[in-house]
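Structure first, then comments.
Apart from one protein chain that is not included, each protein chain of the complex appears where it belongs.
By written order: A, B and C. Residues from 1 in each chain.
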Amino acid sequence: MSLDRSQQLELYSRMLRIRRFEEAIVAHYPVGHLSIGQEGAIVGACMALRDDDYVTGTHRSHGHPIGKGAAINPLMAEIFGKRTGICKGLGGSMHLTDTSLGLICESAIVGGGFPLATGAGLSIQVRKSDQVSLCFFGDGAANQGTFGESINMAAIWKLPVIYFCENNGYAVTTSVAASHGQPDIARRADGYGIPGVIVDGQDADAVYEVTQAAVDRARAGEGPTLIEAKTYRFDEHSNRLAIPIRYRSDEEIAFHRNERDPITLYRARLVAGGLAAEVEAIEAEVTCIMADAVQFAKDSPEPELSDLTDNMFSNPINFPVTREGIFGDA
Amino acid sequence: MSLDRSQQLELYSRMLRIRRFEEAIVAHYPVGHLSIGQEGAIVGACMALRDDDYVTGTHRSHGHPIGKGAAINPLMAEIFGKRTGICKGLGGSMHLTDTSLGLICESAIVGGGFPLATGAGLSIQVRKSDQVSLCFFGDGAANQGTFGESINMAAIWKLPVIYFCENNGYAVTTSVAASHGQPDIARRADGYGIPGVIVDGQDADAVYEVTQAAVDRARAGEGPTLIEAKTYRFDEHSNRLAIPIRYRSDEEIAFHRNERDPITLYRARLVAGGLAAEVEAIEAEVTCIMADAVQFAKDSPEPELSDLTDNMFSNPINFPVTREGIFGDA
Amino acid sequence: MRNSTQKLSYLQAIVEAQREEMRRDERVILMGEDIAVYGAQSLFDEFDHSRLRNVPISENSFTGVGVGAALTGLRPIVDLTIASFVYLASDQIINQAAKLRFMTGGQLKVPIVVRTSTFYNNRTAAQHADRPYPLFMNIPGLKVVAPATASDAKGLLKAAIRDDDPVIMFEDINLWGKKEEVPVDVDFLVPIGKADIKRAGSDATIVSVAGCLLPALAAAELLAREGIDVEVVDLRTIAPMDKETILASVAKTGRLVIADNSHKVGSVASEIAAVVSEEGFESLRKPIQRVATPSVHIPYNQALERQLYPTKERIVAAVRAIL
Partner (left out) sequence: MRNSTQKLSYLQAIVEAQREEMRRDERVILMGEDIAVYGAQSLFDEFDHSRLRNVPISENSFTGVGVGAALTGLRPIVDLTIASFVYLASDQIINQAAKLRFMTGGQLKVPIVVRTSTFYNNRTAAQHADRPYPLFMNIPGLKVVAPATASDAKGLLKAAIRDDDPVIMFEDINLWGKKEEVPVDVDFLVPIGKADIKRAGSDATIVSVAGCLLPALAAAELLAREGIDVEVVDLRTIAPMDKETILASVAKTGRLVIADNSHKVGSVASEIAAVVSEEGFESLRKPIQRVATPSVHIPYNQALERQLYPTKERIVAAVRAIL
């Protein structure tokens, strides 16, 4: 159950797209929470999914749609708050949700995705479909009550859900050691009678393999799996939050950047496998894609007040609330 | 670490007080959720506590104060909704809270006690006291998110808290098998890096022993323990809720009533140990206590409207809301 | 068939609404704790059990599971049973159900119905007796209904199930047993967002919120005996509110009493008063009167509890005060 070469190249391309997308954000529109350093975990997991499988994500939302293969232009335009954005400029950096690829929510409420992913699993089961649902969440999110509540429900109903932890060691400034009774999130799985697996999140192939096994299990009706990918966030928690304290050492950061970059590691593997030319072609292509996307985003129009009311309800009733329009002041 | 004979007699007396208290309720003022069948778990646990240790309980609230040694009259008057009740008739059957014995909340919100008991543990730690805090909860409550959230906090801070599950096999009509990924609540402890212990809840001495070990551990600063006592509720979920379906067999109920009654079992042990006379004296005394309590409750006055406003705030401001009094209608 | 009726209690009407919609649309599922205890046992005989889910006691998550299912092709009814538990699920209701369509720029729809019952006047004390519907009217993106009759319960629930937006229905446990003739037509719907004039009148308007309809009508009867002709507007939908009907009634009568079982401060009655003081001020001849539950918690003692909710006597007194 390994990826073939073309799939490996696609995996590399998607990881690189995440990296370059976020570098472009930093350069052109610095908002949000970056997934740089975590690309191996994200894309490794997504490679095990079909286009019609569901995914829920987090405030650190850029990687998930790109990992799932989404078009870049609408994502970039969303970062810029434009009307051509995937969410029309209403969702923004924490909520890059491309439903055409099964993404149903990037929840900036930490832990908010657990029930939604589980609900997608329930829907799959009731509709007798063979899709699966994958829930990305952070180590910090594992302390939200919805974690145990949702996993338990998936366990009793044998729902086709993969709970996938991007354990980057920290929740803002709070380390896993300071916030978890014991440090392995996967070890909690046994309490719900389901398998828990730990994997090196910087090894995208390894991530793919454990995820594919969980997906197979889910499609076979055998229920959920909890996967914990140990990974690392290279940059600060968020581009926009000033952090007045030091909570991790420079050495630690340098070690991960230098020795444990999932993209560097994967590139070396591909090159060693004789794919140097293909790798370079991908790199050139990704650079173009990002330049185009930034231009597209810049050139796109802003949303308007009417977009607010237009996107509130599927079936508006007595709405907007006032005849005069949105404000209804005198 | 076993109970001496006088403690065993006290244990027996408290179990019997719970049983007779609830039989009196059924006869005279049939409200609420009965603990009959679960006395061994409740009192076994309470015998390991000091008067100044904290306890949180549940909607099935009668056993906890009695197990902790509370005076019966104010509890009975509370059941009758009287002003002499422990909560002045404002709390009622689901909330028999006697704070003079460290009871801080009987939560009718299932799972609501986890954070409160944990907070009491935090308070003990910050105040450098040597008290402990014990959280009674049901098997159903273990599926509330506060379970994992709270236990994790107690684990990371090594709080002196004992999480004590009265696993009676059901939450209303829902069996543990139908609502838990795997049936042993205690097995979830490992996910938080704390010990989890299963004990026969119908054997009050055994319950005492595991609880005492957990209390010692907590007082020694070694942190929380999760205890699961397997027990059984002999009666319906609540005196006041009609249950239109059969969710457990008559044989199952009969087996527990006949073979697994914690009071019968304990009585036999005491009698075999040569305490027949003492046991009979206790039985006579408990009968008197309950007759007195029912009379006291019947004779007591009702609370008044002013009791409502008087008990809202410690420090009332702009209250009651209207000059005219509580209603403030025209 | 089209115009025939059947005698049903309020709770039976709710069960029938669910049955009819589950028959009509296999995407409709029902989730809740011990659903058989809350009236759904007969559904187990008819429907695939995969559509009837007894859930663990995990309110925030099972509500969110309903939301997730709604996003992916089902139309879940989530029974939160007792309204005091709604706070546990309010994160998923407010931060997810109400916001997801907007946040995704309209990519998603969220056809979920959350049912919950106000368990007041029932000797269950402060942790069970809340009537928290006012909290949800402040949340954009939610529809909130609160029927006071069996027909309205059936018709509004059916409309809610067919609606593509999240709807919360607040039921009233004190009405569960009340029987009346209810339409049997499987397409009988009560429109969300329309108040209903349950009694026409010209001297004063009583707007009743949720379960206050019965004391409001009783008050109107009492006053009628004295020749005072009161109009009773049953709000039915709390959000989005039918301002037109209320303003039209006040334009006619010039006098407004609002009866609401929720706590007075920040109540639905407050919102109605605000709307009328803003948009109907010129028609008002006298101060608005809110008859609501005072700002104390609900006591266990039954005699005390009973006095707290609006009664016909208090409503009559409020009308008299502005005649």
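Here, a residue touches a chain if its C-beta (ideal position, glycine included) is under 8 Å from a C-beta of that chain, and two chains touch if they have at least 3 such contacts.
Predicted model, so just to flag it, every value in this text is computed and none were measured.
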Which displayed chains the hidden chain touches across the whole complex:
A, B, C
Sort through B:48, B:75, B:90 or B:275 and give me the one touching the missing partner chain.
B:90
Where B:10, B:236 or B:310 are the choices, the one touching the absent chain is B:310
In the complete assembly, which of A:90, A:103 or A:199 touches the absent chain?
A:90
Even though one chain is hidden, which residues of chain C still touch it in the full complex?
60, 84, 87-88, 90-91, 93-95, 98-99, 102-103, 125-127, 130, 132, 134-135, 137-141, 239, 241, 262-263, 265-271, 273-274, 276-279, 281-282, 284, 286-290, 295-297, 299
So that we can see where the missing chain sits, which residues of chain A does it touch?
31, 78, 81-82, 87, 89-95, 107-112, 140-141, 143-145, 171-174, 178-180, 241-245, 302-305, 307-309, 312, 319-321, 326-330
Interface with the unshown chain - residue positions in chain B
54, 56, 85-91, 95, 97-99, 104-105, 107, 109, 112, 114-127, 133, 145-146, 149-150, 152-153, 156-157, 307-308, 310-315, 317-319, 321
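What we mean here is this: only the chains that are shown with their structure count from here on.
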Per mean C-alpha coordinates, the chain lying farthest from chain A is B
Taking each chain's centre as the mean position of its Cα atoms, how many Å separate chain A from chain C?
39
What are the residues of chain B that contact at least two other chains?
143-145, 178-180
Numbers and ranges of chain C residues touching at least 2 other chains:
55-56, 58, 60-61
